[in-house]
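All protein chains but one are shown in place.
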Amino acid sequence: MNSKMLFAAAAFVVATSAAAQAEETMTAVGWGGSWNEAYDKGVFQPFTAESGVKVTLDEWGGELAKLRTQIESNAIVYDFVSVEAPALEIGCAEGLFEKLPEAVYAEKDDYLPGTIHPCGMASDTWATVMVYDGNKLTDGPTSWADFWDVEKIPGKRGMLGQAQYTLENALMADGVAPGEVYNELRKEGGVDRAFAALDRIKPHVVWWTSSTNALQNLSAGEVVMTDLYNARVTAENDKGSNYKIVWEAGFFYGTDMWAIVKGAPNQAQAVKFVEFFAKPENQAGFPKLYAYGVGHKDVEKHLTAEQLERLPTSAKNLPYSAVYDTDFWAENKEALEQRFQAWLAQ
Amino acid sequence: MFFWPNLRRRLALLHTAVILAFLLAPLVIMVPISLTSGTMLTLPVPGWSLQWYEVIFTDSRWTVALINSLIVGVAATAIATALGTLAAIGLTWGRFPGQQTMLAIISLPLVLPIVILGVACFSFYASVGLIGSRLSLILAHAGLAAPVVVTTVMASLKGFDRNLMRAGASLGAGPFLCFRRILVPLVAPGIMTGALIAFLVSFDEVVIASFITTAEQRTLPRQIFSGVRESISPAIAAAAIVLVVISGVLLALTSIVQRRARLQRGTAR
Partner (left out) sequence: MTTSTRPQTAIDRAPGNWRPAFSRLLANRDLRLFLLVLPLLAFVVVTVVVPVAQFLYRAVDNDLLAENLPLTAASLASWAPDQGVPGEASFRALAHDIHNAREAGTLGQVAQALNQQITGVRNSFIKAALLVDEPDGVTPEELMQAIPALGETPLWALLQSAGSRWTDFYLLQSIDLERNAGGEIINVSADRAIFREIIWRTVVISVNVTLICILLSLPVAHVLANARAPWSNLLLALVLFPLWTSLLVRTVSWIIILQGEGPVNATLLFLGIVDEPLRLVYTRGSLYIAMVQVLLPLMILSILSVLLKLPKELLRAATSLGANWWQGYWRVLLPLLSPGILTGSAIVFVFALGYYITPTLIGGPRDQMLSSYVAQFTNKTLNWGLAGALAVQLMALLLIAGLGWAAFRKLQGARR
């Protein structure tokens, strides 16, 4: 009797410790909301099914300060994070991130430009696009010049209340082709030209701070058109709205990158995930559910025509676009945001 | 002559009614929205449903947040109440140099802009390696709530007759016995009130939480906050109602405690 109990207890201990060993985990940090939901369903759940690694999905606003303090104090709680490409650049230089496994980085030619980096690979490529409500405007804008033309299409315009992404739109409205925008901004007087263009539209602008409030302004008819992240628009259309994205007006796309945090407690698991995610069929799990692209060129083979068409990086949309220049913004962000704020307050 | 004061009175009453409506409107409006059958935060609601309550009581993100909030709230309250009560006794009865300064330092978290406290906590708890642990949030909330306990307990101690303690001591009771059998029962209402407010302070706090917590320690207000910024769903309204109901229950508890205390004092006289 006693020995039986002892045996049972021992078996129990062995069983639980075995279970504890099998229970591999990692903490991944994304951008929250429906982005996280899509990643969870489309990528992390399949990953867990294949590898047995459980993924806790957290969310943040890409604040490198949080990472830096975690690393400095050696209290690292994030294993794997999605950061904006400029932040990856900075963080990689500062040594906040581990290098990608060599085998993964070796295949960099299979990736779209700007979607792979020694320290990370694209988690999503997103775009800021012009959008209007198809139910309210039958004859919508077709160019950024139309966006600026309040006589042709009367009504307020929604715009993101910051310099980054807004100066680009202003120059496009002033007739600069997307591919030339950063050359213009780097030129003497280029930034002034963008602000001069903004001067013209300023009285007609309702500034937004979060995409939620931009969408509300649009749906409530407070603005007739706005700039917005493309996947937010698609998600609303899936719920029954009829918003039109004006791809052909020209747009910029940016890339968020997955990176492994330096000294992450579950680094091995994060590496496992990177290897899993390097396969195009696995990357495709995200764009299937969400209208943002990923890095690998072969991903499109795993998507339907409809899923492909709504991505900023699809063959149909790509010609209208240019890439956000992370170098430019890494250096000029603070100064230009300050100037933008001063301009806003005038 | 008679007409004017009357009109003035009516205007004042009307004004008060409007102000009360203004004060209560944001709380009232949450009720129908939390019961909507739709997915948008708009009025009027398309139909009625309990689906959003189901979400917050079954979706693990919300349940984890609720449990975290309760754990952090209870622990922070315990620390704040213990430290705050002792400090209040010392500050009310003691006469020692620097007393005002000490009270000012202890009250600092009350007037400090919450963002400054949040950023400061962030770098402090990071430097001691406590970022992303529930303990750091508990300690931060305890510091925030302690001044409230000190204030309420000090107020109730002012009405306390210290001869009772002397009487106890002269009858041979030690300081600890006096404390437990005489002081605590009499100032208990003050302590209770302080503790309840302390709990609410922690239960409602979002800024510090957003600076020092990660997904696993996310609290209810933090969950609501992130929801508001990213994608508004009526689950937020349901969570808000839960917050309000808990506050309401605690408020009712406090007033019962206070009324009882008043009755007790009344009969003692």
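For the reader, a short list of remarks on this structure follows.
In order of appearance the chains are A and B, and numbering begins at 1 in each one.
Here, a contact is a pair of C-beta atoms (placed from the backbone, for glycine too) under 8 Å apart; a residue touches a chain by one contact, two chains touch by 3 or more.
Computed from a predicted structure; not experimentally measured.
Per the touch definition above, the residue from A:Ser73, A:Ser219 or A:Gln267 contacting the chain not shown is A:Ser219.
Touch with the chain that is not drawn comes from one residue among B:Leu20, B:Leu50 or B:Leu164, which is B:Leu20. Touching the chain that is not shown, out of B:Met102, B:Ala155 or B:Val257: B:Met102 (per the contact rule at the top).
One chain of the complex is left out; on chain B, the residues touching it are 4-5, 8, 11-13, 15-16, 19-20, 22-27, 29-30, 33, 41-44, 83-84, 86-87, 89-91, 93-96, 102, 105-106, 108-109, 111-124, 139-140, 142-143, 146, 150, 166, 169-170, 200, 204, 206-207, 221, 224-225, 228-229, 236-237, 240, 243-244, 247-248, 250-251, 255.
Interface residues of chain A with the unshown chain, by the touch rule above, are 61, 63-66, 68, 90-91, 93-96, 156, 161-162, 206-209, 213, 216-217, 219-222, 327, 330-335, 337-339, 341-345.
The rule we apply is simple: only the chains that are shown with their structure count from here on.
With centres set at the average Cα position, the gap from chain A to chain B is 38 Å.
Across the complex, chain B meets chain A through its residues 39, 122-123, 126-132, 214-216, 226-232. Across the complex, chain B is touched by residues 27, 31-34, 56-59, 69-70, 72-75, 77-78, 210-212, 239 of chain A.
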